[in-house]
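Here it is, the structure in full.
A protein chain is absent from this complex, but the other protein chains hold their places.
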Amino acid sequence: ACGGGDDSEGENADSESGSDSESNETTEASEESTDFSSAMVTDVGGVDDKSFNQSAWEGLQAWGEEHGLEEGEGFDYAQSNDDSDYQPNLNRLVREDFNMVFGIGYKLEDAISEVAGQYPDTNFAIVDSVVEGDNIASITFADHEGSFLAGVAAANKTNTDKIGFVGGTDSDLINKFESGFVAGAKTVNPDIEVEVQYAGAFDAPDDGKLIASNMYNNDIDIIYHASGATGNGVFAQAKDIKNNDAEREIWVIGVDRDQYEEGAIGDQNVTLTSMIKRVDNSVQQVSNMAMDGEFPGGEVLEFGVEDEGVGLADTNEEAYTDDIAQPVDEWKQKIIDGDVEVPQTHDELDEYLNSL
Amino acid sequence: MGFVDLLQSIIPPALFFSAPLIFTALGGVFSERSGVINIGLEGLMVMGAFVGIVFNLAFADVFGAWTPWVSIIAAAIISAIFSLIHAVAAVSFRADQVVSGVAINFLALGLGVFLTKQWYGKGQTDMVSQQFFTRDIPLLSEIPIIGEIFFQGIYLSSYLAIVLAIVAWYVLYKTPFGLRLRSVGEHPMAADTNGISVYKMRYIAVILSGALGGLGGSVFALTIALNFSHATIVGQGFMSLAAVIFGKWHPLGAMGAALFFGFAQSLSVISGGVPVLEDVPQVFLLIAPYVLTILALAGFIGRAEAPRANGEPYIKGTR
Amino acid sequence: MDYVVEMLDIRKEFPGVVANDNITLQLKKGEIHALLGENGAGKSTLMNVLFGLYQPEKGEIRVNGKPVKITDPNIANELGIGMVHQHFMLVEPFTVTQNIILGSEPTRYGKINIRKAEREVQELSDRYGLRVDATAKISDISVGMQQRVEILKTLYRGAEVLIFDEPTAVLTPQEIVELMDIMRSLTAEGKSIILITHKLKEIMQIAERCTVIRKGEGIDTLDVAETSVTELASLMVGRNVSFKVEKEPAVPKETVLKIENLNVKDKRKVEMVKGMNLEVRAGEILGVAGVDGNGQSELIEAITGLQKSDAGKILLNDKDITNFSPRKVTESGVGHIPQDRHKYGLVLDYSVGENMVLQTYYKKPYSKYKTLNYNEIYKKAAELIEEYDVRTPSVYTSASSLSGGNQQKAIIGREVDRSPDLLIAAQPTRGLDVGAIEFIHNKLIEERDKGRAVLLISFELDEVLDLSDRIAVMFDGQNVAEVKPEETDENELGLLMAGSTKEKAGDQG
Partner (left out) sequence: MNTNRLFNILVPLISALIGLIAGALIMLGFGYNPIKGYAALWNGAFGDIYYFGETVRQVTPYIFTGLAVAFAFRSGLLNIGAEGQVIVGWLAAVWIGTTVEAPMIIHLPLAIIVAGLAGAIWGFIPGLLKATRGVHEVIVTIMLNYTALYSANAIVRNVLSDNEDKTPDVAGTASLASEWFQNMTYFSRMHYGIFIALFAAVIMWFIIERTTLGYELKSVGYNEHASKYAGMSVKRNIILSMVIAGAFAGLAGAMEGLGTFGYMSVQSGFNNLGFDGIAVALLGANTAIGVVLAAILFGSLKVGGLNMPTEAGVPTELVDIIIALIIFFVASGYIIRWAILRFKKEEK
């Protein structure tokens, strides 16, 4: 339910961000309904990373549209090319008098914490991390919950009872994805083997391809990747196998946004589903809260399955059939109801598995 | 996992990983054999990847399944033209060749991403729909064991790389063109007094390196990355340069070095399934290709003599 | 007209220098025509103009009576003009054949037909008696053979006119004799030769006519039969030159250098010095005569610490300096004028001044607390260039822009000034004109008279005979004979150097 509309929305926003520079000059004066302004700083992925930077920007654009604001005045972004750019970018936006500044990605946590301390009168928010501070809102996502659902989907789809997980770096954040995924799969079928491998980087498609090649060679038929551009290699390998043997059932589960497009090969598609994080919604929401004077400073907002903060895409109707969607929805409800506590770390995962 | 299985899971990936490095390293061999140092291989690959992807996206409808092949040819041509900048600087303007190579690296990346933003309005292109696919080589793939390891699930571009390496060897060592090219890199004045145009040979060599670097970059993009962004080519060009030196400026040596890198890389990633390597911390496997290379050079490969006039601009009439 | 080549009123300028000013040179068919001039007179430039490497500002070139424009070496080749350059134009990692065919390779289906080329090269070599191994690598063959390869290169391209730029400077006496024979057989075949050399005796021996140039200007063309060495020398330098080295008899004192049973391997691990014994005393010049490649270079390298010795001893003033580092050898009192001044003698990118303290920069007064004192360095350099007549615009000029002769004078100044107990002079006058040679010879004798031990290594028998107080003959890595210059002659030395024993050589001599 959560994926369908998302796709078209994504494309829409895409083409909009495509004409950034023009809209900047052509859209002259639209009426100023508010003088509240909001901006964001990307991490090194860039504003068009087809991932949460892009999603966040789409959210901010939607928010601007909602209030008839002009890009550059009412809302804006600053792109970081290097880790050392975060702080000047945040600073720049604060000094341009934006009332609300988002840092997109856990990499900005230090910069946010620093700058927020320096400018107590501005509202800050960080996505995907928790930073303490009265003027900071922490926006987190229940990645483990979404990944759990991905695990459920994979377990229901696999023919070989062997599935794989490819992570970017072996860090707490990605461990969260891994733990949720493994828990979800094993919950459905404790005999399923989940092979886990970390590429060590988010920008190594060659390693991603090597890992995927090895996994698919070893009878694994579904790979869930949480590895950014490294995942491009996973898609490349899956599509290659599909191209050689159209009959072979082989799947990739995408991450962060709907990666349906990435899976297209001829008239087939290897993307089973994607674990979507609605960064856009969260950014839009928090901006509105701040504008309305209800800025959740010092709070940690977790966007989970409950409020559609995370979820699975159902774009690939041929593959993501009802007999998968159904159990996914069931487990989703159980998570919402608190019937399952999805593990977030390796330790919690071990505990969880033992309890099965 | 049996040994044959192991080889089968390591060698085909090693081949696809090596192929772009082989192409590019061959380019490096031509350029440096003619006396022009080419630190700019990285940039030439970036240009190749950029053009390969853009062309592929633009003409996928026109060329259908042939698109990747036409794309890499287009990438080779455009990169060859792009490499003219290095040629003009290094040959005609007597530039410090290292410097001009560094400029090539900056320029290619800057230009690639700049144009991507201009044309696509974002920092990375879409994924191509017409990529290279692996295939089984008819007949050869039927051979027991060997066929499985070397001829099943292979990119034709990998074989193209190996064939090109052999062609490059033949050209450099068996033809008048090769003899002249090498003489220009060893002793340009001697070549000049024999009536060989040093400038012309060096231009040709650098342009060849551009074409081959373009091939390398586009093959990488169209087999592995499938789109173009600032992070598509990250260090493959430098690895190719290392392969040139590791391979002692010999086409087959460079190919061997590139294959070695591919093999080591493949092993480090796939080691998860290899009993002995399973428990080795991943970082050791990650750095293994690089450390092994250093050890190999220090241990038994040893001193490699660069072409004698490598890096020296030729100025007619000086001694 | 029976001239094959005529260069008429040629003028060639370089920024700031007129290298050739209205020079005329006419070459008859079948003659050997010498071109004579001091260092920097413009000989090489003139020949490079003829060979198409430089374009003249003015003047005309005619080949077989027809005016031609030679804009690059290809055209020279087509006109039948070939050149053997002062510095060889050979690609070292290539084989002899590859070097010869380079640029005009015989092919079959686009592939070099190397078999055929080798056969042709070998035939050509045999025809002119050049004794060249067509398949050998350049880096593996002797300098003499390299030069014959250069000659073959021109013949292979069908040259009728051959230019030799200082071909004998790098050859041993034996090789010079062979080269003369080769040149004669070439002219016998109807080829014409222009020969550049600083050795007047060679001109007298082989050339028919001689054109003399001085400071870029043509002075005269003479029939060699009607002139003399003295006339040529004074035409060339513009003053009278004395050829006989004036020196008092030596007064040798204590032994400074003593070498006992020394064994040295070269870089390829071949034993080149095999049980060498030698003694040099204060106040004498010991000349080492020998054909190149008999271990002279390795001997010097061992003494100066550039190469390790495997066995034996080197004693300096009774102190064992075997296998000392170069620095320690220098500090023990050894000065060294190296054979290859560009490779060893100078850091060409450094200024003349910086080169003057190459071994002493770390000492007072040139540095204190590891910090250089450039005032002192340049002061010293200025003194030296004054004293040793080094012609350079200033001490700040880079060493690379000095002429060979002046570079050599700078090195000699530097080495002699340290007043080492032992001065090793390896080929100190190679490639220099008579004026510079005279100067250097006098300096060496002056040092001897000051009580220094001088070890002179030279392939030029004249030089060895003229300068030495004692002569050691080196053959196959050993000191095979010691003779007194006044009791021997070139003939006997030549035989000894070829490996005859002293008794035999004496019998024949």
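Note that the chains are named A, B and C in the order they appear, and that numbering of residues resets to 1 at the start of each chain.
By our rule, a contact is a pair of C-beta atoms (placed from the backbone, for glycine too) under 8 Å apart; a residue touches a chain by one contact, two chains touch by 3 or more.
The structure presented is a predicted model; accordingly, all values stated were derived computationally and were not measured.
Enquirer: Touched by the hidden chain, which of the shown chains?
Expert: A, B, C
Enquirer: Of A:Lys107, A:Lys157, A:Lys186 or A:His225, which residue touches the hidden chain?
Expert: Of the listed residues, the one touching the omitted chain is A:Lys107.
Enquirer: Identify the residue among C:Ile141, C:Met204 or C:Leu306 that touches the chain left out of the display.
Expert: For the chain that is not drawn, the touching residue is C:Leu306.
Enquirer: What does the interface between subunit A and the hidden chain look like in terms of residue numbers?
Expert: Touching the missing chain: residues 20-21, 24-25, 44, 72, 76, 78-79, 81-85, 87-89, 91-92, 95-96, 106-107, 110, 114-115, 118-119, 169-173, 175, 200-203.
Enquirer: Which parts of subunit B face the unshown chain closely enough to count as touching?
Expert: These residues touch the chain not displayed: 39, 85, 89, 92-96, 98-100, 102-107, 109-111, 113-114, 117-118, 231, 234-235, 238-239, 241-242, 245-246, 281-283, 286-287, 289-291, 293-294, 297-298, 301-304, 306, 313.
Enquirer: Could you please point out the subunit C residues that touch the chain left off the display?
Expert: Residues of subunit C in contact with the hidden chain: 304-306, 325-331, 336, 338, 343-350, 354, 358-359, 361-362, 367, 370-372, 396.
Everything below uses one rule, namely that only the chains that are shown with their structure count from here on.
Enquirer: So that we know how the chains sit together, what is the shape of their touch graph: line, ring, star, complete or other?
Expert: Its topology is that of a line.
Enquirer: Which chain's mean C-alpha position is nearest the mean C-alpha position of the whole protein set?
Expert: B
Enquirer: Need the CA-centroid distance for the pair subunit B / subunit C, whole Å please.
Expert: 46
Enquirer: Rounded to a whole Å, what is the gap between the Cα centroids of subunit A and subunit C?
Expert: Taking the mean C-alpha position of each chain, the two centres sit 76 Å apart.
Enquirer: If you average the CA atoms of subunit A and of subunit B, how many Å lie between those two points?
Expert: Centres of subunit A and subunit B (C-alpha means) sit 35 Å apart.
Enquirer: Give the residues of subunit B touching no fewer than two other chains, as numbers and ranges.
Expert: none
Enquirer: Among the residues of subunit A, pick out those that touch two or more other chains and give their numbers.
Expert: none
Enquirer: For a test of understanding, state which residues of subunit C touch subunit B in their complex under the given definition.
Expert: The touching residues are 48, 51, 53-54, 72-74, 77, 83, 85, 87-94, 98-99, 101-105, 107, 110-112, 153.
Enquirer: For a test of understanding, state which residues of subunit A touch subunit B in their complex under the given definition.
Expert: Subunit A residues touching subunit B: 14, 17-20, 46-50, 170, 195, 197-200, 203, 205-207, 209-211, 213-214, 217-218, 229, 232-233, 235-236, 239-240, 243-244, 261-262, 264.
Enquirer: Residue numbers of subunit B touching subunit C in their complex, please.
Expert: Interface residues on the subunit B side: 174-176, 179-180, 182-183, 186-187, 189-196, 308, 316-317, 319.
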